[in-house]
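After the structure tokens below, expect a handful of questions from me.
Only a part of the assembly is drawn; its chains keep their places, and the rest are absent.
All chains are identified by letter, namely A and B, in their written order; residue positions are counted from 1 within each chain.
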Amino acid sequence: MAGPDIGTVREYISKYSNWRRWGEHDERGTLNHVTSKDITYAASLVKKGRSISMALPFDENGPQQGTYNRFNPIHLMTRDGADVVANTSVRDFYGGVDRYFRGTDDIVILPLQSGTQWDSLAHVVFENKIYNGYDADQVSSKGALRNGVCNAAGGMVGRGVLLDIARSMGVPWLEPGTAIGADDLDRAAGQQGVEIRKGDFVFVRTGAIAQARAAGAWGDYAGGPAPGLGLKSIDWVAGHELAAIATDTWGMEVLPNETADVFQPLHIVFIVHLGLWVGEIWDLEPLATDCAQDGVYDFLFCGPPLPFTYAVGSPVNPMAIK
Amino acid sequence: MAGPDIGTVREYISKYSNWRRWGEHDERGTLNHVTSKDITYAASLVKKGRSISMALPFDENGPQQGTYNRFNPIHLMTRDGADVVANTSVRDFYGGVDRYFRGTDDIVILPLQSGTQWDSLAHVVFENKIYNGYDADQVSSKGALRNGVCNAAGGMVGRGVLLDIARSMGVPWLEPGTAIGADDLDRAAGQQGVEIRKGDFVFVRTGAIAQARAAGAWGDYAGGPAPGLGLKSIDWVAGHELAAIATDTWGMEVLPNETADVFQPLHIVFIVHLGLWVGEIWDLEPLATDCAQDGVYDFLFCGPPLPFTYAVGSPVNPMAIK
């Protein structure tokens, strides 16, 4: 019996594609699942008044190793304080009038998907189309005229749920190549005593970042084999009508791919056809520790992208508020 | 009688400096004012389930005009979709195996304070020192070893309050050079029926962005004369023990400066000595419209910086949740 292939992908698409569901001009995809009631309900989950970041530091020690033309952020000072101490007059842009005040300033060169990030709905092309059927040439050298990351700039607020798959399996982390299925997601939810609701932001912990930390090096964390969502999770993800899904891996889904002839089949089904917002390289360790301590796995989530116009991705500092 | 000068600045410093208040190693400044109760209380303000972004788009149409070595973000595609349509094989980094999947990717070159932003506590140097008394050479060409913007990465969540100064004065915007004082802040709060509490995140609307939009051009919005907080607001700001303050102007305080011999005296008092987090270039227009409609001026605020290591500022997409 043949394994999964492009035919499998097409079947999922025919079952779950959301193209035109929210109109022919929609660019928000699954964020349409979130209602104002979801937000007020999410706010009611804030009980102990603690905010927990899910972002990795953005710096030269990030996970990128040059694959896919991505590199770690390059941070550069345009004016620094040592100049002041050294009494160098060059950068005194206040014209020498002021003996007291001096400012410092900096810039960054940042591949938008090099660290903790959101994929936009323009990030993946399948057979010359992006989400909602727009032609792929709408993403030109100018950027994404359609489905840019700005479409999520005012959203990305709602109920967040952590599903700690590694912990529910009693392991520190899933090994690369481990495919997560509906049963794994349900088991974690059950053990945690949390239910999944339409419009939720679900964060799936594989422990991959814990593994990299234990190893003391990123290795091929960014771009290599990884645990992640498998084909057998698609019914679950599509059925729950999530607002977004994020993982602590570089590519959300399991690598190597389960389909021999298609790269990243879940990216195709989720991003191109469900219009699902996907987050990657999220550091779920501090949140997982907190959830394990208080036994509470749902919370208010706030994690909007930066509104870079025409961008196909965005860095984010996602916040869980409990 | 002489006008305000460096002596005035020194008086405010001697009254309000928070150096060592939270220990000799503190780098969080006024974020120390925020308690877990403040966060749960803030969450209780979420009533109608609406999230409102206070960020400007980050793109080449931003407000920067080259002053202070700042420029608008430069966004560049590393792989785009038109290549796919044109059937160019070059960027097929999946090795030609895959006929179906194609990804797009992009990078940005971003002065960290070019758009909607947080100043870190390392952004301003006064007499060779930064906040909490650290030597300014701790901000070297490597970046801010002390007081970097990362210190706020897990915080910036609490009760937000909009003070719509322009509306409370019945004008569409304050003219450049208008200094806002304690009386203006109290009048707005009174009219709006909102009180200020310790640990609040206060957003002061001058209408400067509305003015630029009405003009159809940024002009010298970024770097030129502007309305903003004046010396007579310092007692109010320091006395209320705010977590942070942000404005819809490029530099928070009134320009030209009220002190003839010191540039940006409030930056010195607030950032260097209070350890107050300052936000600038915030687009308060959508929030102001919403608040005017429902009469509610306080809300849950979530606006963490991106944790760029050693950075002296950060872009932010600040979110009001009502």
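Just so we're on the same page, a residue touches a chain if its C-beta (ideal position, glycine included) is under 8 Å from a C-beta of that chain, and two chains touch if they have at least 3 such contacts.
Keep in mind it's a predicted model, so treat the numbers as computed, not measured.
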Whole-complex copy count for this homo-oligomer, where the file places 2 chains? 4
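Basically, only the chains that are shown with their structure count from here on.
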Can you grab the rotation angle between subunit A and subunit B? Superpose on CA, round to the nearest 5°. 180
State, to the nearest whole Å, the distance from the C-alpha centre of subunit A to the C-alpha centre of subunit B. 25
Residues of subunit B defined as touching subunit A within the complex: 6, 9, 35-40, 43-44, 46-53, 55-59, 61, 68-70, 73, 75, 77-82, 84-86, 93-94, 97-113, 122-128, 130, 135-144, 150, 153-157, 261-265, 267-268, 300, 302, 304-313, 315-317, 319, 321
